[in-house]
Structure formats: C-alpha cells, structure tokens
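Only a single protein chain was left out; the remaining protein chains are all shown in position.
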Amino acid sequence: MSEIVQSEPFVMNIGPQHPSTHGVFRVKATVDGERIIDAEMVIGYLHRSMEKLAEERTYTQNIPFTDRTDYLSSMSNNLGYCLAVEKLADIEVPERGQAIRVIMAELQRVASHCMGAGAFANDTGAWQTPIMWFMREREKILDIFEMTSGARLTCNYMRIGGVAFDLPESFEEEVRAFIPAMRQTIDDGEGLLSGNEIFIARARNVAVVPHEMAINASLSGPMLRGSGVAWDIRKADPYCGYEQYDFEIPIGYQGDAYDRFIIRIEEMRQSLKIVEQALDGLPGGPHSTEVPLALRPPAGEAYARIESPRGELGYYLVSDEGPSPYRFHIRPPSLINLTVLREMTVGGSIADAIVALGSIDIVVGEIDR
Amino acid sequence: MDGAGVGIAFWALAFVTLGAAGGVMVSRNLLHAVLLLIVTFIGVAGFFVLLSAEFIAMAQIVIYVGAIAVLMLFAIVLTPRTIRDNSETAMVGPAILLGIALGTVFLFVIYDTEWAVVASDPALSAEDLGKALLSTWVLPFEIASVLLTAALVGAIMLVRTSEEEAEDDA
Amino acid sequence: MGPLVTDHWYDLRDLSNISREILEGIDKVAPSEVAYIVAPVLGFVAFFLIFVLPSQLIVGVYGERRIIGRMQARRGPNRVGPFGLLQPIADAIKLLQKEALTPKTADRAIMWAAPIFFVAPAVLLFATIPFGPRMIFADIPVALIYFIAISALPVLAAFMAGWGSNNKYSLYGAMRVVAMSVSYEVPLVLSLLAVVVFSSTMSLQGIVLFQADVNLWLVFMMPLAFLIYFISVSAELNRTPTDIAEAESEIVAGYLTEYSGMKWGLFYGMDIGYALAASAFAATVFLGGWSMWGLEEWVPPWMIFIAKTHLFYFVFIWTRGTLPRLRIDQLMAFAWKFLLPLAVFNLFLVSLERLLWVENDIGDGIVFAFAAGNLVASAAAAYLWARLLGYRPERIPTKPRLVREAGGYVPVEGQTGGGE
Partner (left out) sequence: MATKWWSGAELAAAAERLVPGSVARTSETACALKPESALQTFRALRDDPETDFVHLTNLCAADYWDHFEVVYHLQSLERNQIACAKVEAWEREEPVVPSVVDIWQGAWIQESEAYDLFGIGFEGHPNLTRILLWEGYPGHPLRKDFLAMPGGLQPGLNEFAGTSAKPEPPVHPVQ
C-alpha cells in the first residue's frame, strides 16, 4: 500500500473449519488488505500417531492402518506398505497378483484425481459442477472396489505377498464398461475448465514453483512434474511390473496451479490406458503367495516407495525379527509438498492462497498420520 | 400531487427525516450516525417526489445515497478504531450556541420571504431540465465537469503507489 | 399503433382493466379514501399472483436449483410436493423456525436492520416496470434513473450486514461488495445512457413502445450495451462469475457468514428478487418488454414479458452453473480498463447514429442498417481493445507435455507457457 493509505496488517485464520482447506487444516495468514504477508500452517488436528500404534501390531495387522492415512487412495497406500514388507522379508509376488495390484492402484489414482481436480475447480469458483461430474464417475470406481474388496473407501484389499481375494467374474466387463464413460467425463471436465478464460486467469501464473525450488524442497508427484521435472516412480523405479505397460508422464511448463490441474487431468487418461493394457494381458495363476500370519522378517531395514496420486509415498520399516515392526515410518507426500506453501501464498491475495492450497491437493489424514 | 395521500405522506416523511437527522447528532456510534444520515437523504428525496420533481429525487438518491454515503462509509471504515466513536468533546457548548444562532437565522428567513405558491405544479420533466442545462446553464455545467475531472485525477494521484512498488503488484 | 386492448373487464390481455373496473365500482359506493387504500392492495395482490409466485418462488428458488442440478448430473429438489414444487415453501418454513443468531460482539442494531434495508428496495424495483400497455404501477418519466437509484440501496444493506457481523470474513465480504458495486455502477449507467439516447425517453413504457414502433429490439441495435449491462448487473447482484462478495471457497459466505435463520433467508430470497428485477429490467429495455412484433394482440402482453424475464434469468442460472469466479483485482481491472471504454465507445456510436437519423429525417428502416453496423463495430472494438490490453489467449497451452522417460528437469523449448 502506498505510504498515504496506511492499513496495519492483522492475522486471519483460514481453517480449521473452512470450506476449502480440504479437511482440518489451518493457515494462519497475516493479511494486509487482500494481500498475504505471511502464511504459517497449523496441522496436527488429525494426528492419530499411527507410527506408534504400528509398532505394537503384526505386519499383517498394520495393513488397515495404511488405508486410513490417505483415505482418498487406500489401494495405493496398501500397495506401498506391502511392497516395503515384501522387500524387507524378500517375498515374491506372483504375476497375477502384480497385475491386479497395478489395476487397483491405477483405478485408485483416477478416483483420487477426480476428487483432486474437482476440489480444485471448486476452489477457483466453478461451484460444484465439475466436481459433481467427477464424483459421478468416482462412484463407479468405488462400486468396483466394493465388488472386489468389500469396502468402498478403506479397502484393505492387498496382503503381503499379493491380494486378499481373486477378482470376481464380472470385474472385467464392469471395468471395460466404466472406462469409456470415464474418458467422456474427463473430456467434459477439461473442456469446461481448461479453455475457460476465467479459469486460466485464476490459475495461470498463480502459486508458481520453479523447478530448482521443487527439487530442493523434495516435492513429488504432480507438484514436481508441474515444474517440468520428469520424475515418476512408475517410470524411474518400476514396481509390480510397470515396465511392461506403455504410458507417458505429463509434465508442466512453469509449475503454476494451472499446470498441476492439466497434469492431473492427463494422468487420469494415462491411468485408464494402463488399466486397459493390464486387463488385456491379465495372467492366470495364484493371486498371492502363502505368508505366515505372524510374519517375522529377518533383522534389517527397508525403504520402498510408490507413485501415489499425491506424490512419492514411501514406507521405511526396521525389523528386529519380532512379529511387529521395530520402526514404521510413512513418507507423507502431502505434508512434504506443503514445504513450499509459504513461498506460494506470500504476496498473493487470499483467493490465490486458496487456489494454491487446492493445487497441492492435500489429504489431512496423510499429513497428520 | 394532491389529495389525501399527500398530506399523510408529507407528515410521515417529515417525522422520519427529522427523527433520523436528530439521530445523527445524538448517536454514539459514528457508523450509526452515517446510516441515519442515509435515511435522512432518502427522506429528502421523498420530499422531492412529493413536489413531483422526480428527476431531482432520483438524482438525490443516486448522488447522495449511492456515492457520498458510500464515500463516508469508506472514510469511517478506514479510520483506525480510536477515532471512530462519537464521544464527548469539549466543543458541545459552543456547538449548541452556534446551532441556536443558525436556527434563528433560518426561521427568520423562512418567515420573511413570501413564497410564490404556484397554482398548478409546472411539469418539470427531465427533458426541460436537460435543455435548460445545455442551453442557458451550459457554463456552470462545463465548469462543474472540469472540477470533477480534476478531483478524480487528484484522487488517483493521491492513492497511486509509487512506480517501483506498482511493478511488483502487477 | 392503435389501442391494443379493449376496455372490457373480461379482456384478460391487460389486467389493469379489471382493477380499474373494481376501483370505479368502489368509488361509486364508498368515499374516495377507500379506493385510495384498496388500489395499492389490489395492485400488490395482482403483482404477487402473476409475477412473484411464478417467478420468485417457482423459477427463482425451485427452478434454479433444478436446472443447476440437471447441469451437475443430479436431480435437484423433487421430494416436497408434486415434482418438488413446494420446496421453496418448505425452505421458508424451515428457515422461519431456525434460530437467527446474533454474535455477542456484533453490532446488534446494524445487524438487525441490514436484512430489512436489503428487502425493501427489492420490491420497490418493480414499481416502474411495464407488464402491459396499461399494466404498470407508476409510469414516471424518470423510470430508468429510478432503477439505478434503487439498485444502489442493497449495496449499503450488504455493507451494513458485513460490518455489523464484526467478523473478519464478513468485513472482507462487505468491502468487496461495496468496491465492486461502485466500480460496476459506471459501465452500467453508461450502457443504459446509450439506450436513453437512442430511444430519447427515460420512461420504460416509452422505451417499450419505441421498440414496438421501430420493430427492432434494442439488444440487436446495441449488442455491446446489452453485454456490458449483463456483466455489470451480474457484478452488482454478486452472481457468478462475479460472486466474490459471498465467495464460498474464499471468505466462507462473505457478509452472510454470521447470518442464520430467516435473516439469512431474507438475504437469499431477495438475492433472487434482485436478479429477477434485473432480468425484468433487461427484458423491458433490451428485449422489447411486453411487445413481440404484433403478437401482443393475441397473447396477453404480461405473459410475453414474464417469459422474456425468465429467459434472461436462465442466462444467470447458466453462468452460475458453469463459470469459475474471478479475483477482486481482476474484476476491478476488467470494469475500469475494459467495460468502461467500451461503454463510452458504444455511447458515442449510438448518439452519432441517433443524430444521423433525426437530422436527415430518414425513415425507420435505417435502424436495421444501424443494427448491422453496430454489431460489426462492437465486435471489432471489443477485440481490438482486448488486444491492446495484452490479452493473448492462444499462447496459453492447455495440454501438458508428455514424456516417456523419467529424469531430471526438462526445459521448455519453443513456445513459452506464459501469456496473459
């Protein structure tokens, strides 16, 4: 403000109850008029200390925990944890198990991005219309999950060494019926928003993260790819047989909110491509190997990571030959992506801060664990 | 405008306007004062309607309520908290004296002049006003517009952030 | 144009016949004061039955929610009453029995007065709008300025609500609503000035008769003025894409954050009332009011008028369902840098044509030539002015780059992702 019109800054709380903080998350913003001078995040409202609880349960009993950290992509969490334990205990997963895992993880990515892209459209103001379209399709995915794993949101479907149950008969035609409808909705959603001048005016050049800062702040997922860094764990360190599938990674131009939105939209299309290829070449055979209930992996440590919809989801396990992990650590992509929240929001207006927060696509369950 | 309704309307409006004007002086909270002032402006516009000068009534609402009242509201909202209450000041005594003096002058003027009561109300339509403004009164009209432009430019210059600060705002 | 409508009371094409018959009947029987009181009551009841009931309740509350529902692939209210038609009444009853809270630190007087100050102008706006050749409450010669003046009052009521609630989000909502309304008032008035200059009358009945005479609606005559009017009015009414005063995602509910119960209900209902009033005004001024190139002899004019109002109101619903929201500084820049110059340009163009038309005394046919010319000129002016302001949409890539291998940073070569 010029020196004549003097207005002293005051602190304003965005959250924890706020329509667009995607959960119980608070930003203590020091505001001068519409401009934000300083933004400090306050988290911990949903802290259940899973890492302490996990140390007192067997490896198999910990699987339901992983559903509840990032409740928007429980399949991916299960997959990450099972990979870490399999790496620790050196367990082989049969072909069919790996293919089912890929299908489930990619369907979960589409469902999670439906929520992420829809919520971002809400934050820029396209109130409820795009998110309702995406939610309609996400319901179909949740029905597919319910059909295979018994639960819609916290599926608890994967086990150490494979998956809990084999696919039901009607699974394939259900997914094949779902894919064209989903593609149509993605085109509608993109058509409504990406070309829209108001959306571009609200999202382009907002919350820009240059690529050096993105790498140095150890961001991952759409945040990192938005800044033009071509880093996707499915390509860099393929797990569960991802190297057999042909798909591309979308990367952005200048790391602003708009790039991250179009990346999430494109990633949904790529995931559908992977699901189709996995369904075509679905191998026969057992869906999982036999693993003793009280698994006792050899002493040692292991860190395995997957590309969850929000970024690099890692599990660091230390075993002391006991039935329960000695140390169980989850690398939360949402929390680490928040490192640049201050750089993104300071200087912009409150409306931009909400758009910036929406573009990170946080899940508070994962932040607070 | 004549008939029974006008009488009722006149006294009602008079009561509302004077009440609001009194409220402006008495009210503690400065913002209450401005809102009551707005009610007074609307009351005065009502009087213009009673005098069947609709154009001036509408102009009164647009200019006073639409612009000047909003200006005053902004002025109050931007002043820091301390100056905002209409608290006791030492100036109450002289203010009352000045008020009484002004009041007597007005009353004397009202009784002294004999008002030319017009038999039938002239059809002061907007058209005649427009023609009058642009024919006989064109000079004051132009001077007023120049004055307003100058005020506008002044205001913008006052608030304009300096050059380099404007850069990082864009 | 001959008398459109006969004077018999049973001629439903103009409902004012009925009311005139009733009033004359009362005059014969009772002293004049009784008719004086019965007239406004009768007018209000008629107005309620033909406009408020179908428009405000059915189209406004119920229709909007159903249409937006259909746009969002869901049903919309269909539980209460046949096809959900009683939903507005159900809402009203629910809101009535909800508790209207007033925060302890709030300024009780202002917060109590704000809804009242917000509701009164909404009804006043319909006083000068013609429903039919003689169906009008008050045909005053300054009807247009009356509309502009009254539409400045709800801004103050919104500010009172925001300031009275003594809550940071409400303060933001209040400041935004005042800042935006003040800066969108100017293009609004200039675009309506173009209408007045061309039809040389400020009375709305006069404008409708002018459009009926010339057989050309003013929307075709000056499309730029219509567009500027639509954008400015949607900004004044806080409708998307300019609903930043109650921006749900940013400042919770703007100046309505602390309101609950029927106080909030009044604000919500009267938002729709203002939108309908603006649509009715647009239908009168730009879409030819109750005249439809001679159709008004058969179809009652007030039905034509209400249909046009609902058509315009549908455009409001449509934008609300699809468009995202602009930021406050973009809105301000848009009003002052884009709408204002175009409004002045349009005013200049229209007054030039009016002068040409009146001086050389050409027949009414010239108006269609003006309409064509205006269309081209408006499009060109808008495009060039946008270019001048640096608006290059084509340089913004809407598709991400696709890469097959994972690796470090892939620099952007060729076209940059920049652009306005």
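As written, the chains take the letters A, B and C, and residue 1 is the first residue of each chain.
Simple rule for what comes next: a contact is a pair of C-beta atoms (placed from the backbone, for glycine too) under 8 Å apart; a residue touches a chain by one contact, two chains touch by 3 or more.
A quick note: this is a predicted structure, and the numbers were derived from the prediction, not measured.
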Chains in view that touch the one left out, judged over the entire complex: A, C
Contact with the hidden chain (one of A:Ala217, A:Leu279 or A:Val346): A:Ala217
Which of C:Gly294, C:Gly373, C:Pro393 or C:Gly408 contacts the chain that the document leaves out: C:Gly408
Residue in contact with the excluded chain [from A:Leu193, A:Val275, A:Ile306 or A:Leu335]: A:Leu335
Contact footprint on subunit C, counting only the chain that is left out: 406-409
For subunit A, residues in touch with the removed chain: 43-44, 47, 49, 51-52, 55-58, 213, 215-220, 229, 231, 236-238, 243, 294, 299-303, 305, 312, 314, 316, 318-320, 322-324, 326-327, 329, 331, 335-336, 338-340, 368-369
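Please note the rule applied: only the chains that are shown with their structure count from here on.
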Whole-Å gap separating subunit A and subunit C, where each centre is the average of the chain's CA atoms: 43
Whole-Å gap between the CA centroids of subunit A and subunit B: 60
Whole-Å separation of chain centres (CA-atom averages), subunit B against subunit C: 28
Where subunit C touches two or more other chains at once, by residue number: none
Touch list for subunit A against partner subunit C, complex: 10, 12, 18-20, 34, 121-129, 132-133, 136, 190, 192-202, 204-205, 211, 215, 225, 227-233, 235-236, 248-254, 259, 262-263, 266, 349-352, 354, 358
Subunit C residues touching subunit B - in the complex, by the definition given at the top: 32-33, 36, 107, 109-110, 113, 140-142, 145-146, 148-150, 152-153, 155-156, 159-160, 163, 175, 178, 182, 185, 202
Subunit C partner contacts - residues on subunit B that touch it in the complex: 3-5, 29, 31-32, 35, 38, 54-55, 58-59, 61-62, 65-67, 69-70, 73-74, 77, 125-126
